[in-house]
Every structure is written in structure tokens, then in C-alpha cells.
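Up next is chain A:
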Amino acid sequence: MIWILDLMILILVVVCALVAINVKDLLSATIIFGVYSFAMCLLWAEMGAVDVAFTEATVGAGISTILFVAAILHTSRRSKD
Partner candidate 1 sequence: MSTSNLHVYVMAAPLLTAFFVNLVGRVSKAWIAPLTLGCLAFSSAASIIVLGRVMAYGGFSYTVGNWQAPYGIELVVDHLSAVMLVLISVVAFIATMSALKSTSQELPDQEYLFFTLYLILIAGLLGLVLTADAFNLYVLLEITSITTYGLIAMGKGRAPLASFNYIIMGSIGASFYLLGVGYLYLMTGSLNMADIAQILPTIGGGAAIATALAFMLVGLWVKMAFFPLHGWLPNAYSLAPTGAAILVAPLMTKVTIYLMVRVMFTIFSVDLLFLQNPAVQNGIVWAAALAIICASSLALAQRDLKRMLTYIIVAEVGYMVGGVWLANSTGMTGAILHIVNDALMTLCLFLAIAAILYRLGSVEFDSLQGIYRKMPITMAAFTVGAFAMIGIPPTAGFFSKWYLLLGGIEAGQWGYVVALLFSSLVNAVLFFRIIEIGYFHKDGEHHGHEKLAEAPLSMQIPLLISATALIVIGLGSGPLVEKIIKLALPVGF
Partner candidate 2 sequence: MSYQTSIWPLAAVLISLIGSIPIMLSDRNPNLRESWTILIALGKVVIVASLLPTVLAGGGFEFTIVEVIPGVPLALRVDAMGMFFALVASILWFFTSVYSIGYMRALNEHAQTRYYASFAVAISATLGVAFSANLLTLYLFYEMLSLSTYPLVTHHQDAEARQSGRKYLTYILGTSIGLALPAMLIVYSLAGTLDFKIGGILSGTGASSQTLALVLVLFLFGFAKSGLMPFHGWLPAAMVAPTPVSSFLHGVAVVKVGVFSILRVIFHIFGPEQLLAVNLGWVITTLASITILVASLIALTQDNLKRRLAYSTIGQLSYMILGAGMLTAVGMTGGLLHIAMHAFGKITLFFCAGAIFVASGKKYISQMDGLGRRMPITYLAFMFGSISIIGMPPLGGFISKWNLVLGAVSSDQMILLVVLLTSTLLNAAYFLPIVYRGFFAESSDPVFDEGIKEAPLFCLIPLSVTACASLALFFYPDIFLRLARLALFP
Partner candidate 3 sequence: MDQIAALIIAKYNYWIYVTLMMIGFYAMIGKRNLVKKLIGLNIFQTAIILMFVSAGVKKGAKIPILDKHHVMEHGVNVADIVNPVPHVLMLTAIVVAVSVTGVALAILLRIYREYGTLEEDEILEKLGQ
């Protein structure tokens, strides 16, 4: 565990989260949320939680994002806030 790397990823994660909830285009938000998940998964892998990281990679960054995309493509990409 390298705490500087850890901290950098953490900051990336926070930035991604902020962007994901603030960007007006929902599709972008979703993709950024995917990035967020992936960064999280990196973080956990680096913390020694391999199983959690694996799951987050398949679920959070994979299935979850895909479900979001599928839903957004059937509704609207626009968001007022």
C-alpha cells in the first residue's frame, strides 16, 4: 500500500463523483460514474480487497453502467441539474 498513490486515486474518485452528479448530460454522467467505479476498484485492489475489486469491476463498472446506459437510451439524456 502506497499512501501517496492511494491519496491520488482518492482525489480522482472525489472529482469523478462531483463531475458525475453535476454534468448536465446524463450519458456523460453515467460514463464518468463508470470511471469512478473503476477508480474505486483500483483503490480496493490496492488495499488488498481483491474480491471486492473484482466484483466492483464486473458490477459497478460493468453491469451497473450498462444498465444505466440502456435506461438512458430509452429515456432522455437531458438533465436540468
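Observations
The criterion applied here is as follows: contacts are C-beta pairs under 8 Å (C-beta built on N, C-alpha and C of every residue); 3 or more make two chains touch, one makes a residue touch a chain; residues count from 1.
On the choice of candidates, all candidates are chains of the complex that A comes from, given by their letters.
Here the structure is a predicted model, which means the values were calculated and not measured.
Every option in 1, 2 or 3 belongs to this complex, yet chain A touches just one of them, candidate 3. Residues of chain A that touch candidate 3 in their complex: 1, 3, 6-7, 10-11, 13-14, 17-18, 20-21, 26, 29-30, 33, 36-37, 40, 43-44, 47-52, 55-56, 59-60, 63-64, 67-68, 70-72, 74-76, 79-81.
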